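Note that one protein chain of the assembly has been removed; the remaining protein chains are unaltered in position.
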Amino acid sequence: MRRQIDACLADRGGAVSARLRAAELGRAYLGLNGKGRARFFALLAREYDIDPDEVDKASAALRAAEGEAERRTARRRLRRSLVPPRVHLLTQFNSLDRGVKFLVDMRADLLRAAREQPELRDLDGDLQELLRGWFDVGFLEMAQITFNSPASLLEKLIDYEAVHEIRSWKDLKNRLDSDRRCFSFMHPNMPGEPLIFVEVALVNGMTDNVHALLDEAAPEVDPHAADTAIFYSISNCQAGLAGVGFGDFLIKRVVDRLSQRFPNLKSFATLSPIPGFRRWLDGALDGEEPLLAEAEDRLIRATARKESGHQGLKAILDDPGWADDGDLVEAVREPLIRLGARYLAREKDPRGRPLDPVARFHLNNGARVERINWMGDRSESGLRQSAGMMVNYLYKLDEIEKNHEAFRGEGKVVASPQISRLCKGL
Amino acid sequence: MRRQIDACLADRGGAVSARLRAAELGRAYLGLNGKGRARFFALLAREYDIDPDEVDKASAALRAAEGEAERRTARRRLRRSLVPPRVHLLTQFNSLDRGVKFLVDMRADLLRAAREQPELRDLDGDLQELLRGWFDVGFLEMAQITFNSPASLLEKLIDYEAVHEIRSWKDLKNRLDSDRRCFSFMHPNMPGEPLIFVEVALVNGMTDNVHALLDEAAPEVDPHAADTAIFYSISNCQAGLAGVGFGDFLIKRVVDRLSQRFPNLKSFATLSPIPGFRRWLDGALDGEEPLLAEAEDRLIRATARKESGHQGLKAILDDPGWADDGDLVEAVREPLIRLGARYLAREKDPRGRPLDPVARFHLNNGARVERINWMGDRSESGLRQSAGMMVNYLYKLDEIEKNHEAFRGEGKVVASPQISRLCKGL
Amino acid sequence: MRRQIDACLADRGGAVSARLRAAELGRAYLGLNGKGRARFFALLAREYDIDPDEVDKASAALRAAEGEAERRTARRRLRRSLVPPRVHLLTQFNSLDRGVKFLVDMRADLLRAAREQPELRDLDGDLQELLRGWFDVGFLEMAQITFNSPASLLEKLIDYEAVHEIRSWKDLKNRLDSDRRCFSFMHPNMPGEPLIFVEVALVNGMTDNVHALLDEAAPEVDPHAADTAIFYSISNCQAGLAGVGFGDFLIKRVVDRLSQRFPNLKSFATLSPIPGFRRWLDGALDGEEPLLAEAEDRLIRATARKESGHQGLKAILDDPGWADDGDLVEAVREPLIRLGARYLAREKDPRGRPLDPVARFHLNNGARVERINWMGDRSESGLRQSAGMMVNYLYKLDEIEKNHEAFRGEGKVVASPQISRLCKGL
Partner (left out) sequence: MRRQIDACLADRGGAVSARLRAAELGRAYLGLNGKGRARFFALLAREYDIDPDEVDKASAALRAAEGEAERRTARRRLRRSLVPPRVHLLTQFNSLDRGVKFLVDMRADLLRAAREQPELRDLDGDLQELLRGWFDVGFLEMAQITFNSPASLLEKLIDYEAVHEIRSWKDLKNRLDSDRRCFSFMHPNMPGEPLIFVEVALVNGMTDNVHALLDEAAPEVDPHAADTAIFYSISNCQAGLAGVGFGDFLIKRVVDRLSQRFPNLKSFATLSPIPGFRRWLDGALDGEEPLLAEAEDRLIRATARKESGHQGLKAILDDPGWADDGDLVEAVREPLIRLGARYLAREKDPRGRPLDPVARFHLNNGARVERINWMGDRSESGLRQSAGMMVNYLYKLDEIEKNHEAFRGEGKVVASPQISRLCKGL
């Protein structure tokens, strides 16, 4: 394998032959199992890294350089010395039949392998940089996906959907109805492979629960009469493109497209999960700060007919049955909404960013936390992750830039008056 | 403009907004005249270059680093410090409507400007590197161009043809006849814009003059009966892609395609101009080495009825009328063929490469110098550049790699026995 | 409605306006329920039929005509008088948005209505003739259907499949695997709507049971190594095109296509149901001719442990459980195969044609009855219709014409030696 790699790197027999050889090597890679691939990565990481001596020499040459011209030349040499030779090989794999997809999938393998072998991280950095250039958002085409799209593509949506599982082709068809839209980014050299897709419902009023959207029997709305576009699912499809983000671009291009096509639309909002709420809540309930007012606590315990200490709420939520007990649902409702608002809008990680990953994404995009929806997702995972709550993030077109800057600059979480009120005093 | 650039580089308002701003800046650029563009380049070159202090600091940090992990981090920092911030702006232009074409054309402007302002060269290096990544040959599609292709595309062939001018749509149609093939490389994000194209004739026997190929009245050959494919014209279309070569790939992919489609084909050869022959010859005739045998010289002078010193041949060739004087044509024939062979196969530039640029290209691709064709191009430019001679380069499929390595390694020019014989003793 | 129709027929306001009016009428038709549509048909049948007086007059004029020229004119008049005016209206519906599909669906309605109202038959004849012209096989495109085809098209296959129900998208995907082919006829003015499709398996040896083909877990065959193409399902999709046949053309074009693409293929055969076998058998068992040899009858009864008269076999087959009783299966096997061969190859309807409709179709196409497959279809419907038997019809390319002529001329059923032997003495 080293001989093959060396021949590729030396462009032996000319660039065309070297590419053919790289393609062969790529096909050999595909024949390897996980272990074999890890070995291949280790080889690239170890043997085809930059040459530290050459870096030192180039660095010394730069220090010794005199005059601007000489310094420029020295800097170019130094820069070249910092690019590992393996990058040339990775690029050559692009000449495989479906070369771009090959490299994306190779990076997925590499990410897995790198979790256990930190020495692969620089190699991953090289590959990520290569893919970042190739997947520049300017190259991507936004495609509308309908039930007239190839079945093989639709099947991929079913596989990749990461937010609300697509249970059947009938479910999928419902999500592609005349009052729905589904858009994806496609790369011209990776035909039939969505990179990321978003599902949108055209509705009247801001939807407050996901079951209404997923109900296959619900009547269709006239999309030209709808006043609100709800982004209810956004899924990345290519594990190998982790860290190469384009969700922000997709949402905004979809907003543009829909605004033009449906001038009636007044609001663009998400209906989003709150994936980290319960994890935070459970920890916080164990902490010193009393999260519930005494009266609340008392009422909840009374309703739940349980008498064990401060665990009350936590224990209740651990048993999904609570959501079927109308009194209990009523008792926990207000405190949970308040805690949800606090979690989203006030709780930060050590780097000062919101704890919730979905919140981070939309806030960084310039959206604001708009409304907490009680019982917005009564599915098993909805109850487990967020006590059944969902949240709307609102994209107000003329505030997006300002919100983004406030968020990025001062870490400010922009929220609706309602949410702000819920957080007052925190 | 600086404020705009700064906002783009800082991704102010988020990446999406920054792209929109870059696109605006790009449109402003398009409104500038040559001077304005040169000023814009100068600004980028001067103000958005790498920061030498940061390079020094990063370099020092690397020297100070201890342990592998620390060194890796330091190297990454150093590498980052060597990438000028303007590269981010150039990338953002990709979000313009026809962004890739925009950048290719911008580079054409830049190359022009850099001829007079050497301080733009590093900027050009940045842009070239960016384009080299985007135009990786793995992304290119080979398209067959026929008379059913869009007229707007065919019009571009007429504009871009660089070897044998296309004089009219009728001439063009002749070059797309059933016994011709025309292939180009296209980039998926630059629709309708050929990058490079090659014209091929399917014939019997190795064609020895271009007039037969360009004769619109010549009868068509059955392409399935043809034994030889003649590559008679290859033209680059995008000035902004200078230095990003894919001619080698195009030729070899065309050879592959034709071999599969027409199993009868036995030979693949070019019919090429010898653009630098007369320039070299004129210089050499002025030199000390006698290029002609005495008898040859005498015969030529006698035939030309002229008596002035060693200028004889040079003066004759300076007057294009010589090609109509049968006796004279006969008299100079043998010596010129010999000198042509010598020029192509023996004469080198200071870096040890063949003098002729077309020869350099095909030899580096692994072809060999096959045959000199007397009166192969009697056009005005043919007579002026190469005394009417043309040359066939032969691509022998099983010798290409070997030839390339010999050429690249030892600088060896592989030639047919006939050509070698002509060069004997040199 | 009459006023609208009259305006259309008179091309009032010009042909363009008349078409617009017809389109409006068409949309009104779509708003009608079954009863309304039947009334519309009755109106067309009654009021827009040919004018018998005009026919009489034209007929008389022809008799009175003198000289060839006059006679020609008279014949043209007579011919015109025999075309009902409603045909012009039907044609105008073609200008509806999806006009061709509209008319095809209208005919499906009409066929239903005509079952109860015989006076609609001439109207149906008019519409059929119109569609027959529009669906001339020369206009149809043969499309290969794969899992990359639009999901909306694939969903139609699921709906239209008439032979072996497609149970799920997974079943469908199996039928589009790399060793399968599915082809359909499409009409250029009815995009996304298959007219008829055929499912083919590329296998080794002539498949003798359908379960092997429908088994989603069965390994795929290398299609280039397969020696036999099995046509295992052919379904018409458009009820409104009844009587406009193109199955013959589809099969033969698929045979052509596959022969070219897979030169390894030696045999083209069907694996077909025998839908009328049990119906015939039940009747025949009630008849006077003893269908079973005495020994056979005895063995069957003994195995079945039943003792009631000649009903033995019939009663056995009426209870699908028989197929799970190995001894019984063995006992009835030989007699049923023999009777199956007789049913297919010897039994005729009053017009002298084979009783079995599928047999009629393939025999008329020039195929021959090749082999009866015991337990070829153990599904509930397979047992009910044909006692679990299936049949292969073989298309021998160089005998198709001869077979067809023999069948059409003398009503001869061509069969394999094996089948002929089974029928000996009949």
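So that you can tell them apart, the chains are marked A, B and C in the order they are listed, and the count of residues begins at 1 in each.
Heads up, the rule we're going with is that a residue touches a chain if its C-beta (ideal position, glycine included) is under 8 Å from a C-beta of that chain, and two chains touch if they have at least 3 such contacts.
In this text the structure is predicted, and so the values were computed from the model without any measurement.
Considering all chains of the complex, which shown ones does the missing chain contact?
Across all of the complex, the chain we cannot see touches B, C.
Where the complex has a chain not shown, which of C:Asn189, C:Asn209 or C:Asn236 is the residue touching it?
Missing-chain contact among the listed residues: C:Asn189.
May I ask which residue of B:Ala74, B:Leu154 or B:Val413 touches the chain that does not appear here?
Counting the whole complex, the residue in contact with the absent chain is B:Leu154.
With respect to the chain omitted from the figure, which of C:Val137, C:Ala162 or C:Leu426 is a touching residue?
If we include the chain that is not displayed, C:Val137 is the one touching it.
Which listed residue, C:Arg75, C:Lys314, C:Arg353 or C:Arg378, touches the chain dropped from view?
Touches the omitted chain: C:Arg75.
Can you list, in ascending order, the chain C residues touching the missing chain?
12-17, 19, 50, 52, 55, 59, 62-63, 71-72, 75-76, 78-79, 82-83, 91, 94-96, 99-100, 122, 125, 130, 133-134, 136-139, 188-189, 248-249, 252, 364-366, 400-401, 404-405, 408
Provide the residue numbers of chain B that touch the chain removed from this figure.
147-155, 169, 192
Heads up, the rule we're going with is that only the chains that are shown with their structure count from here on.
Tell me the shape of the graph of touching chains, choosing from line, ring, star, complete and other.
Topology of touching chains reads as a line.
Highest contact-pair count belongs to which two chains?
By contact count, the leading interface is A-B.
Using mean CA coordinates as chain centres, what's the gap between chain B and chain C in Å?
So the centre of chain B lies 62 Å away from the centre of chain C.
Roughly how many whole angstrom separate the Cα centroids of chain A and chain B?
Chain centres of chain A and chain B, defined by C-alpha means, are spaced 44 Å apart.
Two-or-more-chain contact residues of chain A, please, as numbers and ranges.
Counting only residues that touch two or more other chains, chain A contributes none.
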